[in-house]
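One protein chain omitted, others in place.
A and B label the chains in the order they appear, each numbered from 1.
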Amino acid sequence: MKKTLQEIADFLGGRVVGDAAIEIHGLDNIEGAGAGDLTFAVEPHIEEAKTCQAAAVMLPEGAGEFPKTALYVEEPRAAFAKLLELFTPKLEFPQGVSDKAHIGKDVKLGKDVVIMPFAVVDDHAVIGDRVTLYPHTYIGQYAEVGDDSVIYSNATVREHCRVGKRCVIHSSAVIGSDGFGFTTKDGVHTKVPQVGNVVLEDDVEIGAHDGIDRAAMGSTVIGKGTKIDNLVHIGHNCKIGPNCLIVAQTGISGSTTVGHNVTFGGQVGTVGHIKIGANSVYAARSGIIGNMPEGVFCAGFPVQPHAEWLRMQAAMKHLPEMHKKLKQLEKKLAKYEKE
Amino acid sequence: MKKTLQEIADFLGGRVVGDAAIEIHGLDNIEGAGAGDLTFAVEPHIEEAKTCQAAAVMLPEGAGEFPKTALYVEEPRAAFAKLLELFTPKLEFPQGVSDKAHIGKDVKLGKDVVIMPFAVVDDHAVIGDRVTLYPHTYIGQYAEVGDDSVIYSNATVREHCRVGKRCVIHSSAVIGSDGFGFTTKDGVHTKVPQVGNVVLEDDVEIGAHDGIDRAAMGSTVIGKGTKIDNLVHIGHNCKIGPNCLIVAQTGISGSTTVGHNVTFGGQVGTVGHIKIGANSVYAARSGIIGNMPEGVFCAGFPVQPHAEWLRMQAAMKHLPEMHKKLKQLEKKLAKYEKE
Partner (left out) sequence: MKKTLQEIADFLGGRVVGDAAIEIHGLDNIEGAGAGDLTFAVEPHIEEAKTCQAAAVMLPEGAGEFPKTALYVEEPRAAFAKLLELFTPKLEFPQGVSDKAHIGKDVKLGKDVVIMPFAVVDDHAVIGDRVTLYPHTYIGQYAEVGDDSVIYSNATVREHCRVGKRCVIHSSAVIGSDGFGFTTKDGVHTKVPQVGNVVLEDDVEIGAHDGIDRAAMGSTVIGKGTKIDNLVHIGHNCKIGPNCLIVAQTGISGSTTVGHNVTFGGQVGTVGHIKIGANSVYAARSGIIGNMPEGVFCAGFPVQPHAEWLRMQAAMKHLPEMHKKLKQLEKKLAKYEKE
């Protein structure tokens, strides 16, 4: 895909100042744009765009002179969105159930579903309207997937689990793997049956390689509108509140309850069986080892208020020097004592 | 699925005190039970159950008065297990090999296997008796799966690997991916062929998204009865002893040997080429950077005895204040020295 800048200007109804004949091969933001790319800039980023690598920059009419080839349009943001559609061919999936998919017995399928080759919907499952199942998805027995949800390739929703409406489950995610529960006698571990399920409420997004374990009994719940990044582990019987953000590689241990609107930065960990209050932010790498109140901003392992963590980190840099000074002070004082 | 409490009492041979007409929609533990749920309580949890959200609580005969609707039975635990079966429809899988599965040439299949649609058993593989392979499992060439093992959807067992008897491999786990081995010359990395395999001994459980790398040569071994949680990485040529517990998101680097009955908490990491003694516990987030003796309880990065780690953590909180005090002491002492 390539177009001259003039062709793009004609398509958008814009105006080129500079070399209108240059060929544009791609679109990217100011940082990422390379030699064949078009980018766009609005205030306060126009200054930064002057030295970018892009072949040309799309600017708002009235932005003034510019040291690189520029394409002036009324609304650079909206124009860029139109261009993205032009440069990225739209995906088209045949509606209905591929004759290479496997649909079990007693399955309920909604209207206008897209079920691709080698997807499996096992016996007694319920698939809502306009659901999309990519190749190699597995929907287990008695599982339910709500209207307008999209499940990407190689993802699994195991038996009895329930996925809400408008959910997105990324590739290779696993909903409803067994919780990690064993009893130990004489050093030998015996599995505790995990007979509960997982409930994803509406508008949940599950990242690639997330593992959301099914409850030992009852349900592991991910609240409405919560978005989870890649490679996150949610233990059995957790109850995650609505509208949380859980960044990549975080692990929430079993039976932990999290309030609404909590953000976990990347690589956070928590112990199990605790309550974490609502409206809070935990910085990346936080390690949460006990109940937490609402409305906090914390960091560190064990977690502490973020400001305290910063002070502690600052002091830690002085540690080797403190250790030395302390020895000197001791010596001096010992000298006085002798005198 | 719903039943009145009276129907449940009749089914179990129990006795209702309170509203026998209420409808029960689900079962959960004391913490998790909501408005339509039945839970159960035995000592010492009966007090806690008095204020739970459940519609009704199942109690042992002779437990005395209770402020909520109660269902008295002889053995609440056993009764609850029976109810779980009633409320959770049992899965039924057609025995034999689905005509939508792919079985390669020269494959040996045991008796009474369940091989589901789109499972692949590649050439020369050996599948034991009563093995269950979910959809989209891939069993590589010359691989072996022992009797009574269950492999969930989208899991991979690569060529030449051996899975013992009664193993459970969760969805999207990978057994036998290449070890991470390269030689570097002039900044360019060249792959060292990884021609070994992975051996899972009997009764091993592998979590969702675990990656157990194949040995460069010889075998990566997971010992009998060891249970591994989700998102764990085991490097090439590791030898993990029997009856270990490895909690989620832990990483064991290549060629590390671990004794029997070692527990790694979540998000632990180890360097490679070390020996970790038996009968030990490493707390979550431990970072193990050298050989370790038997029978220890450690924490921290680098690891230290857990009690020392606690003392160090306690002292760290005083660091900013220590830094300040140390400066004051220096000043005072300097003053004396001048006098």
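The rule is simple: a contact is a pair of C-beta atoms (placed from the backbone, for glycine too) under 8 Å apart; a residue touches a chain by one contact, two chains touch by 3 or more.
Since the model is a prediction, treat every value here as computed from it, not as a measurement.
When the whole complex is considered, the residue among B:L231, B:A284 or B:A299 that touches the unshown chain is B:L231.
Here the missing chain is touched by one residue of A:V126, A:I175, A:V199 or A:A248, and it is A:A248.
Among the residues B:R15, B:R77, B:K111 or B:R311, only B:R311 touches the chain that is left out of the figure. Touching the missing chain, out of B:R15, B:K50 or B:K332, is residue B:K332.
Residues 102, 118, 120, 122-124, 136, 138, 140-142, 154-156, 158-160, 172, 174, 177-178, 180, 182, 187-189, 191, 195-196, 209, 211, 213, 215-219, 231, 233, 235, 237, 239, 249, 251, 253, 255, 267, 269, 271, 287, 301-302, 304, 308, 311-312, 314-316, 318-319, 322, 325-326, 329, 332-333, 336 are the ones on chain B that touch the missing chain. The chain not displayed touches chain A at residues 26-29, 31-33, 37, 84, 88-89, 91-92, 100, 116-118, 134-136, 152-154, 168, 170-172, 205, 207-209, 225, 227, 229-231, 243, 245, 247-249, 260-261, 266-267, 284-285, 313, 316-317, 319-320, 322-323, 326, 329-330, 333, 336-337.
By definition in this document, only the chains that are shown with their structure count from here on.
Averaged Cα coordinates give chain A a centre that lies 23 Å from the centre of chain B.
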